[in-house]
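All protein chains but one are shown at their positions in the complex.
By written order: A, B and C. Residues from 1 in each chain.
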Amino acid sequence: MDLNADLGEGFGVWRLGDDEALLGIVTSANVACGFHAGDAPTMRRICEWAADRGVAVGAQVAYRDLAGFGRRRIEYDPSELRDEIIYQIAALDGFCRLQDEKVRYVKPHGALYHAATTDVRQASAVVAAVADYDRSLPVLCQPASALATCAAQSGLRVVGEGFADRAYQADGTLVPRGQPGALVSDVDAVVERAVRLALVGEVVAIDSSVVECPVESLCVHGDTPGAVDLAQRVRSALEMSGVRLAPFVPLR
Amino acid sequence: MDLNADLGEGFGVWRLGDDEALLGIVTSANVACGFHAGDAPTMRRICEWAADRGVAVGAQVAYRDLAGFGRRRIEYDPSELRDEIIYQIAALDGFCRLQDEKVRYVKPHGALYHAATTDVRQASAVVAAVADYDRSLPVLCQPASALATCAAQSGLRVVGEGFADRAYQADGTLVPRGQPGALVSDVDAVVERAVRLALVGEVVAIDSSVVECPVESLCVHGDTPGAVDLAQRVRSALEMSGVRLAPFVPLR
Amino acid sequence: MDLNADLGEGFGVWRLGDDEALLGIVTSANVACGFHAGDAPTMRRICEWAADRGVAVGAQVAYRDLAGFGRRRIEYDPSELRDEIIYQIAALDGFCRLQDEKVRYVKPHGALYHAATTDVRQASAVVAAVADYDRSLPVLCQPASALATCAAQSGLRVVGEGFADRAYQADGTLVPRGQPGALVSDVDAVVERAVRLALVGEVVAIDSSVVECPVESLCVHGDTPGAVDLAQRVRSALEMSGVRLAPFVPLR
Partner (left out) sequence: MDLNADLGEGFGVWRLGDDEALLGIVTSANVACGFHAGDAPTMRRICEWAADRGVAVGAQVAYRDLAGFGRRRIEYDPSELRDEIIYQIAALDGFCRLQDEKVRYVKPHGALYHAATTDVRQASAVVAAVADYDRSLPVLCQPASALATCAAQSGLRVVGEGFADRAYQADGTLVPRGQPGALVSDVDAVVERAVRLALVGEVVAIDSSVVECPVESLCVHGDTPGAVDLAQRVRSALEMSGVRLAPFVPLR
């Protein structure tokens, strides 16, 4: 099982989350590439730290929207979106190269992540970018999503991820943020759900039904108060349950 | 002898110069990487065209300054400048990769080009970026400059370039823009100077002295009225004088 | 009758259209405010020229999207959109103030213009911005639109505009760009439609029905080849038909 988190999401003087602490916990780092957040010195530093610790680096690609942190949907021309994603993957790859490493996977950020769940045009743009740049790169995304389908159809490896701190609907999709119960805030519940997702590949949905949810990675968050502690507790519980934690791609 | 020009210097809806026409004339394309100009679809398109025509692609790296087109000096922290240059080279490399090609050289743009002529800190930042990213990449710059010295000391290949449409001082440096006579506007004079630079490696300075100026590349401009015609005339004159035109780096 | 055009839509070194020529033709200038295009020196210069020529200055407010020229829809939080519109109106007002003038009206640009035609949330954000900043400012928009309705309900003056070079549907809305016949390219037809809109307030729709279209302003475009000539022909034809051209707001 893999643990992933969003990292490097500051910009210039502004910081968000505790990148260094999280790099001691996760096995995969979704690194911001400068479009919704992220600057060159931070990208370099995280790639150094990740290489030192055997953490896989993935490109957290996003809309060009620093002011909105990539969280508001933009109606891109698909070919422009594709090319902007290639630009971001390649820029991050440059800093991996300095560590004799490479970008290991691609994960869309924020509004692009959500758009690619249902919008085939935007999902296809993500897939086209990865296919153009490096067909061997897996796409990290929600299992039941347009992006997962589209990537699989194009022959890309799809890595499904689960969220222990988000409520699920009976069909395996997430309860949208803003709806009651969308977030699981009880720490013990989050930890328990993480272990069940990792060991059994299932989760209890908001209607109490048990949903199959086969995931290869669990996403932990880093930018909320207590986030690092929670991530550490999830990791410890997984290890104590006998779950072996490792990136979903073998590193050099 | 190589002919280079700045290309891809639009941004979004805005265009500058006739990229496609120039790609039929030059042997090396200094492609804007998104910091002073340049967007992902344009970078992709130029890399495609360049690969089709056997034109070498270089990274035209610049300060992060779209509003100033990279033409105003910025007092960067050197390590940040270095990392932003790596980011730009790598991003462009991603589009070269789509053509089974790679970035072939690095040339600083605008105010960074000028700063690196005399400022050792900024020159060193450019050199550090290239050395970190790919030590095999030549640096295209003015022969008598801090950047040329600094790159040579670090073991990088230095490719000197000449300007047929700029006046030189007796010490081999350019007459600064804004001073009388800084620009050579007579077309025949420009063509003649280009041929002499290419064949003999010398130029007549503004004080009428003859200056040695051993260059491997001549820079032609693309964003002024009549620029494409002038570039074509320079190319034709060079060919008729028996100068063989080719990139200064062998392509695959 | 008023003639309006988009002006000041360059950014830094990049130019778009012939601002000075258009300022000799139109009676109202929709000035870009820096979010989709427009820089401070250009805003200042256009406000000077406009004041000299008795042309009314309006704020052409837009999404924050230089890379997309404000042409791709963004799902803004409405209160953030409202505040960004206030920011833009106020910034332009600063340059009007230098001429003892003021912003005279507000017109949304590009994707915001289109969104506000049907999307009540975004239309309301535009209206809230104007109502907050200066309730006396008219909103220049399409007559049959969510924005027109919403602005009228809030007690703002609505100024309807017509497009002589766009095809209309029978219900008074425009044929969407991209559909066959959406653009009227025949110059004589454009001129004739302009005169009919101005004199009679009606237009022949794409299904040959005659549609009532009471407008106080006609929009001419400035960024296409031949645009200035066409605008001049429209103006001349209107004047020869006895239409008095003047801004829809009295200037000082």
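Everything below uses one rule, namely that a residue touches a chain if its C-beta (ideal position, glycine included) is under 8 Å from a C-beta of that chain, and two chains touch if they have at least 3 such contacts.
Since we're looking at a predicted model, the values are computed, not measured.
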Given the contact rule set out at the top, which of the displayed chains would the hidden chain touch in the full complex? A, B, C
Of B:Glu20, B:Asp52, B:Asp77 or B:Glu212, which one is in contact with the hidden chain? B:Asp77
Of the residues A:Asp2, A:Asp39, A:Asp134 or A:Glu161, I need the one that contacts the missing chain. A:Asp39
If you put the missing chain back, which residues of chain B would it touch? 64-65, 67-68, 72-77, 111
Counting contacts across the full complex, list the positions on chain C that touch the omitted chain. 34, 40-41, 43-44, 79-80, 83-84, 86-95, 97-98, 132-133
Mind listing the chain A residues that contact the chain we can't see here? 10-16, 37, 39, 66-69, 71
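We adopt the following convention: only the chains that are shown with their structure count from here on.
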Which chain pair has the highest count of C-beta pairs that touch? A-B
Between chain B and chain C, tell me the centre distance in angstrom, where each centre is the average of that chain's C-alpha atoms. 41
Taking the mean of the C-alpha atoms as each chain's centre, how many Å separate chain A from chain C? 42
Name the residues of chain B that each touch 2 or more other chains. none
